[in-house]
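Removed: one protein chain of the complex. Kept in place: all other protein chains.
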Amino acid sequence: MDIHVSPQIERLIRDSLDEDIGAGDLATMATIAADARGKGLFRAKKDGVVAGLVLLDRIFYFIDHRVEVRLLLKDGTAVKSGTVVAEAIGPVRALLLGERTALNFLQRLSGTATLTRKLVDAVKDFSCKVLDTRKTTPGLRTLEKYAVRMGGGTNHRIGLYDAALVKDNHIEATGSIAEAVKAVRRHAPFMAKVEVEAGDLKQVQEALDAGADVIMLDNMNLAQMAEAVTLINKRAGVEASGGITLESIRQVAETGVDFISSGALTHSAPVVDFNMKITMNV
Amino acid sequence: MDIHVSPQIERLIRDSLDEDIGAGDLATMATIAADARGKGLFRAKKDGVVAGLVLLDRIFYFIDHRVEVRLLLKDGTAVKSGTVVAEAIGPVRALLLGERTALNFLQRLSGTATLTRKLVDAVKDFSCKVLDTRKTTPGLRTLEKYAVRMGGGTNHRIGLYDAALVKDNHIEATGSIAEAVKAVRRHAPFMAKVEVEAGDLKQVQEALDAGADVIMLDNMNLAQMAEAVTLINKRAGVEASGGITLESIRQVAETGVDFISSGALTHSAPVVDFNMKITMNV
Amino acid sequence: MDIHVSPQIERLIRDSLDEDIGAGDLATMATIAADARGKGLFRAKKDGVVAGLVLLDRIFYFIDHRVEVRLLLKDGTAVKSGTVVAEAIGPVRALLLGERTALNFLQRLSGTATLTRKLVDAVKDFSCKVLDTRKTTPGLRTLEKYAVRMGGGTNHRIGLYDAALVKDNHIEATGSIAEAVKAVRRHAPFMAKVEVEAGDLKQVQEALDAGADVIMLDNMNLAQMAEAVTLINKRAGVEASGGITLESIRQVAETGVDFISSGALTHSAPVVDFNMKITMNV
Amino acid sequence: MDIHVSPQIERLIRDSLDEDIGAGDLATMATIAADARGKGLFRAKKDGVVAGLVLLDRIFYFIDHRVEVRLLLKDGTAVKSGTVVAEAIGPVRALLLGERTALNFLQRLSGTATLTRKLVDAVKDFSCKVLDTRKTTPGLRTLEKYAVRMGGGTNHRIGLYDAALVKDNHIEATGSIAEAVKAVRRHAPFMAKVEVEAGDLKQVQEALDAGADVIMLDNMNLAQMAEAVTLINKRAGVEASGGITLESIRQVAETGVDFISSGALTHSAPVVDFNMKITMNV
Amino acid sequence: MDIHVSPQIERLIRDSLDEDIGAGDLATMATIAADARGKGLFRAKKDGVVAGLVLLDRIFYFIDHRVEVRLLLKDGTAVKSGTVVAEAIGPVRALLLGERTALNFLQRLSGTATLTRKLVDAVKDFSCKVLDTRKTTPGLRTLEKYAVRMGGGTNHRIGLYDAALVKDNHIEATGSIAEAVKAVRRHAPFMAKVEVEAGDLKQVQEALDAGADVIMLDNMNLAQMAEAVTLINKRAGVEASGGITLESIRQVAETGVDFISSGALTHSAPVVDFNMKITMNV
Partner (left out) sequence: MDIHVSPQIERLIRDSLDEDIGAGDLATMATIAADARGKGLFRAKKDGVVAGLVLLDRIFYFIDHRVEVRLLLKDGTAVKSGTVVAEAIGPVRALLLGERTALNFLQRLSGTATLTRKLVDAVKDFSCKVLDTRKTTPGLRTLEKYAVRMGGGTNHRIGLYDAALVKDNHIEATGSIAEAVKAVRRHAPFMAKVEVEAGDLKQVQEALDAGADVIMLDNMNLAQMAEAVTLINKRAGVEASGGITLESIRQVAETGVDFISSGALTHSAPVVDFNMKITMNV
């Protein structure tokens, strides 16, 4: 799903430009004429899935309205090292001022999209979906979740407010999973689903009895997961969570779970390197 | 050097909380009483160097003024997996609302501090310093540069505005390195140093002649670097840049360069995992 | 469910104070000494359900940290005209500066809570729930949805982003309800429910076949609603929408629908009047 | 008087869009192609006076620069149910994303304009003017006062800072109306008028003696008002305030007061319903 | 009249701190321990009228909540060079971080207060008042108008929105002063006064006939002013404007005008120098 570039994202872009540029680039302002025009090519320096192109227009627009950005590909496309993904044409100063910020967005979001694609491909023989988590970079939540979608993954909830996840403290406070789910159902928006985190099969059964929409198998081993899947028997969605790696994900999928979530998609994906080569007098 | 929690950082913290919490946690608000109090322990789940503790107080303060945060260690401390680094005491709701945001900051900044420490240790037999770059996460520039310092690294410039780096486009526009440096010196603040990016020894010589304060050896091999160091002969600072890894850094240091910069410190450091265990009725 | 006073709400409070106070009250600053202290009592001038008390502390805190607010009741309480619901003690200037803004929040949110309570009471013999809509006052979405909860109502989705409602344009674009629902399921977060707006029984059947979680009966008459409920037969949630009034809601509930949504809760609830009487030299 | 769309109003528009859209519409983004274009017609569903059209351009511009808004009428025009008041042409996604926010502004501001027009018409045989109050929706002060003007009403002061209203606490603090007015005159901007709130004829006389520019008759009955008008005898403006209704306003005007203020204009005006019908592939 | 430290002023304070401090003071953070405490004394280095003390508490609070500010004088007090006007006690780091910003506010606002006092004293034998203008420093409007009040001056309107000044373009557009005033009266808030700028006696007469509340004598010579005063004869306020200096103001007052406005109060007042001496280990 495409992203709407919201006011919050626009603010992040402005803040990012501001922390890099301040009142100007000491080298560029002193050496490049205000009216010099040029063209910049954004090129992948590694193989990967590109994400973040959708931001380029806004990044350069905030520096100088006259920069024209052309996307040669769409976010979500797998690219080879060397591929030119976009070009920006306009005042050279603006290109140089926006270069690093643009690349910093591209490299990080493409990193997440690329790792997601790898995990999605690893389980492509199964019907299970790869989910993200709330372990995202502060301030980049919606962008990183967009990158996950561009990699072929599926978003878990956005935050604490749009869907409910019942965990140990909630259960302790109410006395039981059943009571916790009941309390949440009573207060939450009627369109919000309720998931319960279960640490063992006993809790799985309780979550099932409590009518959870989804049950999260928290750090279970493969045998436990398989048993839980059998127990649940399609009466609720099943999410495997905890320590998922590119190596282990296929085995997890084989247990029959519906969803596999991975914090690494957003907190530990290696960046995909891009550069921007600017030709002057174009 | 400690960090001043600036308005920009405070805004990032608020935005981070907002993207996670919105108008409230569906599960927590429905199950935890408003007056329930508890204690949360932040614990490292891997070995590493901790960074970001200095933000905890502000994170929870923005949720609820009544949360009291106690730091058991200082940022920059190497910790073993299992070490409790901080505790937060107050309304359980506030602890649960701030948990994920606090951990997201801690894991990422500690990741950068930890990778920095490894590189710093790898060259501890040399006088050269490990530098960061501008390849940072959008919006987190000053925090990530703080994490580099906590790891024992040294900050390069903050952005384009506080020191000058003369690169290919600037040289092309003015006709020569000499002219570019002259132009920058004429316009930049008198306290700002000027660095020149040199791709080969000819450019190193030109940069030297132009009176650069620092010369960056851009993607040179080890032999070239050594030759450049000899050529420069302490008349300017020497920075090695490009493709530095934990494996290669010691060899680079052996060439005699003064500074080694690494984008990986901020764009590809693996996170250091932390969790927060909340005990209720404390 | 209680509300978390988010940065967005805090910004609204500050903007509200700013539009009323500017750089100060010409009458108060000229006549009341800076150190004069007093007590203000918030009193209902009509019967109703109070909502918005939770904001009072923040409103006065933003004017002067020294004001102490004491709530004598909780939001959601039914009060008689004349009831004192809260008191504020501190500098008289601060009390006078915050008075109107505090009352403006209270009267509006209590208006919504009160109308909600009336509709909820009207259908209390049925299991159906009263829902709000997105027809809210610009900038007050989360507060007005909180007021609905305080009145005993249930929130529909927060906005376009946390749950999906498939409407005519979406159906036209994809060719059918089935295709539209399939597209949404493929792209939306896995925790988001999907509702389909149906204008007649044929569309109800299609929505059912498409696997909608909830089906909205859009402006149907009572007979059609009853038929739709029978057709759906608990295989999806059923929401009645369009032109609901205090007079008609009971009849709608009798059709057996699960949910009845009303835009009037947030766009046309009469305010509940409150005043604030300030005693000086207390 | 037309309104200047100030930064504060622009911020309100952005916040309103943000609270509804977040990172995107789950249904629209999944079903409507990014390049699909269409036309939306804004149509009144009840008779009334339209207000808020002046915001439409900015609302859609903030979503997508390419949307073109055409106003077919001006704010302040009386319309019949069914009248098309404006159209928006551009990407269908942007039309759907902005629809609800645009309607929420229109319905509320038109509600205020419509009620104002009714009160103004009710006293059209008299020279007295209909005023608004500070009982406005938090964050919408200047917009609601604009709607009052569009309905033919006259604005009272904007807030506490641009004109002075001397009330009981101010009088108590200074000892008398005379002293309070004197203190205000000494400190307030020289262009600011001073009004005094009088609860009985004795206070009216004191306010007159104190040289008040305007005297507010606070919750007086009709006989008292007439007597006060006679007493004041054009030596100050006279404002009737308190409990004005569409039924009672004509009688109040007959007492000869110059101004009649009504909080209901902004806190209890029924909305005027509008809808937006989007035709695709236009 | 005291000032309310509004959100706009708080934002200015934060921005001012941010532009000076960024992520920290390179010298202070490296040399002063985080727990070192001290006391700073603010001392006037010239004679003058102090203004801006009211901001000190907020300036330091935004850096570190633990700083305690004690005002030894009130804004508006005339001080001799050497007088200590305030002290701040707390972490030395916070004192050093806030020092320059605090002094920058103090020196400028005291400069305006001091020049105002001189003009006010120069006409103390007359009943006329000294007014400010809209020629203020961008972003500091309300603070500079506060400084004028502290100097004993009177504020003209705050901006374009709270009182009306009819000038040449408005007269040209409507055809006459009479028409312009009528148009303004019809649209402006009922509490707003209307002033007309008159360039000669003919325009003075027209303004008088049009019922202006105040007439501005724009750049007239002394004889013209005296004639205008006679002509107006107390039927409207009279403001002299244009090229007022400390040398000429007494002569202007002798013409009998009610108000004399001076742009220099806010755009050309020499600063009053202050310093802050910090004693450590206190």
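Residue numbering begins at 1 within each chain, and the chains themselves are lettered A, B, C, D and E in the order written.
Simple rule for what comes next: contacts are C-beta pairs under 8 Å (C-beta built on N, C-alpha and C of every residue); 3 or more make two chains touch, one makes a residue touch a chain.
The structure displayed is predicted, hence computed values, not measured ones.
Across the entire complex, contacts from the unshown chain go to A, B, D, E. The missing chain, though absent from the display, is touched by one residue of E:V85, E:L131 or E:A192; that residue is E:A192. The chain omitted from view is touched by exactly one of E:R58, E:R141 or E:R250, namely E:R141. Within the complete assembly, D:T142 is the residue of D:T142, D:Q203 or D:S241 that touches the hidden chain. On the side of subunit D, touch with the chain left out of the figure occurs at residues 1-4, 6-9, 142, 145-146, 158. As for the chain not pictured, it touches subunit B at residues 1, 129, 131, 149, 154-158, 161-163, 187-193, 195, 213-214, 237, 259.
One chain of the complex is left out; on subunit A, the residues touching it are 14-15, 17-18, 21-26, 29-30, 34, 62-63, 97.
By definition in this document, only the chains that are shown with their structure count from here on.
More inter-chain C-beta contacts link the pair D-E than the other of B-C and D-E. Chain centres here are Cα averages; for subunit D and subunit E they lie 31 Å apart.
If you average the CA atoms of subunit B and of subunit D, the two centres end up 51 Å from each other.
Put simply, the C-alpha centre of subunit C and that of subunit E have 44 angstrom between them.
Residue positions of subunit B touching 2 or more other chains: 8, 15, 18, 21-26, 29-30, 97, 142, 158. Chain contacts here follow an irregular pattern that is not a line, a ring, a star or a complete set. Which chains touch which is summed up as A-B, A-C, A-D, B-C, B-E, C-D, C-E, D-E.
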